[in-house]
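Report on the following structure.
Right, subunit A next:
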Amino acid sequence: MNWLKAFNPSDIAGGMKLTGKRFRQVLFTANRRKVPMHFVAEYPEVKVKLAPRYRGRLTMIKDEQGEIKCVCCLACEKICPTQVITIIKGKKEGRKMPFPTRYDFEMERCIFCEFCVESCGFDSIILNHQFELATYNREDFSLGMEGSENMFENSAVGKFSVAE
Partner candidate 1 sequence: MFKNEEMEINLGPQHPSTHGVLRVKLRLDGETVTHCEPIIGYLHRGVEKICEDKTFFQGQVWTDRMDYVAAISNNLGWAESIEKLFGIEVPRRARYIRTMLTELNRISSHLLWLGTHALDIGAMTVFLYAFREREQILDLFEAFCGARLTTTAFRIGGLREDLPPGFLKQAQAFQDRFLACVDEYETLLTENRIWKKRTVGVAPISAEDCIAYGVTGPVLRAAGVAFDIRKAFPYAAYDEMEFDVPTATAADTYARYQVRVEEMRQSHRIVQQCIDKLPEGPVMAKLPKVLKSEVGEVYHAIEAPKGELGYYLVGEKGSGNPYRFHVRAPSFVNLQALPKMTEGKLLADVIAAIGTLDVVLGEVDR
Partner candidate 2 sequence: MENLLISLAQNLFPIFGLLAVGGAALMVASRQAVHSVLGFLFAMLCVAGCFLTLEAEFLGIAQLLVYAGGIVVLFLFVVMLVELTKYKEKDIFQKQTKVALLAVAGGLLVVGGALRNALFGPAAKEALTLRPEITNGAVLGNAQAVSRGLFADFLLPFEILSIILLVALVGAVVLAKTERV
């Protein structure tokens, strides 16, 4: 009498009930945030809230005087697993510490591991929360402090804090 089981629709009905319930919930709820299990963010209009520790694009930080914090210790250059950072050491008038005349960052190879930030003893670089990094030109991925201001960010947000 095994074939009689084929007439028992409970297995399929169970699934249909669940999917039907979900359909109903989405259809009849005005405020989608109140729909259970609804996590869709409509991206260009609504942006998701990133975690504080989010690893975005590499950025250089200036201190309160607007001075670049980097002192060319080359720690980031050394630790970078994909070797995307190139620093050329130099000097600047009125500054005791070494000054990077060039700080080149090849974003197309960057894997966003944050090792550079971790190795930096002077908190002079940070991975910010920028994630819309796609461009139409390959050149746009070559960032650097020379000639382009897009490597800088004035305030450093302390991304890591103690546990609760």
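Candidate entries met the following condition: all candidates are chains of the complex that A comes from, given by their letters.
In the analysis below, a contact is a pair of C-beta atoms (placed from the backbone, for glycine too) under 8 Å apart; a residue touches a chain by one contact, two chains touch by 3 or more; residues count from 1.
Computed from a predicted structure; not experimentally measured.
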{"item": "Complex member in contact with subunit A (any copy), out of 1 or 2", "value": "1"}
{"item": "Residues of subunit A that touch candidate 1 when the two form their complex", "value": "6, 10-12, 14-15, 18-19, 37, 39, 50-55, 79, 81-82, 111-115, 118, 127, 159-164"}
